[in-house]
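A single protein chain has been omitted from the complex, and every remaining protein chain is retained in its original position.
For clarity, chains are labelled A and B in written order, and residue numbers in each chain start from 1.
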Amino acid sequence: MRQATRRIAIETRGQGLVEITRDVVGWVMAQGMEAGLLTLFCRHTSASLVIQENAAPEVRGDIERYFARIAPESADYAHDDEGPDDMPAHLRAMLTDVSLSIPLLGGRPALGTWQGIYLFEHRRRPHRREVVLHVIGE
Amino acid sequence: MRQATRRIAIETRGQGLVEITRDVVGWVMAQGMEAGLLTLFCRHTSASLVIQENAAPEVRGDIERYFARIAPESADYAHDDEGPDDMPAHLRAMLTDVSLSIPLLGGRPALGTWQGIYLFEHRRRPHRREVVLHVIGE
Partner (left out) sequence: MRQATRRIAIETRGQGLVEITRDVVGWVMAQGMEAGLLTLFCRHTSASLVIQENAAPEVRGDIERYFARIAPESADYAHDDEGPDDMPAHLRAMLTDVSLSIPLLGGRPALGTWQGIYLFEHRRRPHRREVVLHVIGE
């Protein structure tokens, strides 16, 4: 049994999903493990991780509008030091995922046919985000 | 240290929770590991995983009604190729879990007394769903 760890940086362009499937799968396959467990961890409280449909581009727009509706910008938050999009960003991160765990099947992450891995940026402005990848197996 | 991986198929009957606790716990115990880590991963973007109360059947109905309310079917989604329940299904999956990680205690998943593991079907029609199980330990 062995393991590997890697940090990847992702430049975002404001609110929305940034697909990272190819980078993540490429790195995992390069480890040459047949079976094992992949973990992704987002090191931020105003960005998060999601697995979503990788085919239909309209899905991304619907997701963005939905989260703008259930965690809206508002004057009612006590915490607004960093602007009106700060507290909603924390809420959106809580409703989605800070970590993902994906077993390997045949040397690859066991993603379904339509599943893509995305970093979900919750702030309006572009940010540099960091995700930690870890894989253990053999 | 060793590991094992298994794919299980679950036939759903439309929206709602399908309990899979017994199958999962049985498979883990059959691996004969005293300590370790169990991971479950759902290979779909319109079904997901949740751990919920396994005792009160009314809880399941309340959960179904709640998600129908916070991620409603609507004419306002851009993505509706597969019908009005498609986009809400993706949202419900994002709000719950695509993966679960459960340590072992005494050779069994460390579920609390009232915790059951469920596949959460988000589409109206029956589907065949696949969940990947992985356990590592000794």
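Just so we're on the same page, a contact is a pair of C-beta atoms (placed from the backbone, for glycine too) under 8 Å apart; a residue touches a chain by one contact, two chains touch by 3 or more.
Only a predicted model underlies this, so the values are computations on that prediction, with no experimental measurement involved.
Between the chain not shown and the residues B:I63, B:L119 or B:V132, the one that touches is B:I63.
On the side of subunit B, touch with the chain left out of the figure occurs at residues 1, 35-37, 50-53, 56, 58-59, 61-63, 66, 70, 95-97, 100-105, 110-112, 114-115, 136-138. Residues 1-3, 5, 7, 37, 39, 41, 43-45, 70-71, 77-79, 81, 87, 90-91, 93-95, 97-101, 130, 132-134, 136 of subunit A touch the missing chain (whole complex, contact as defined above).
Quick note on the criterion: only the chains that are shown with their structure count from here on.
If you average the CA atoms of subunit A and of subunit B, the two centres end up 20 Å from each other.
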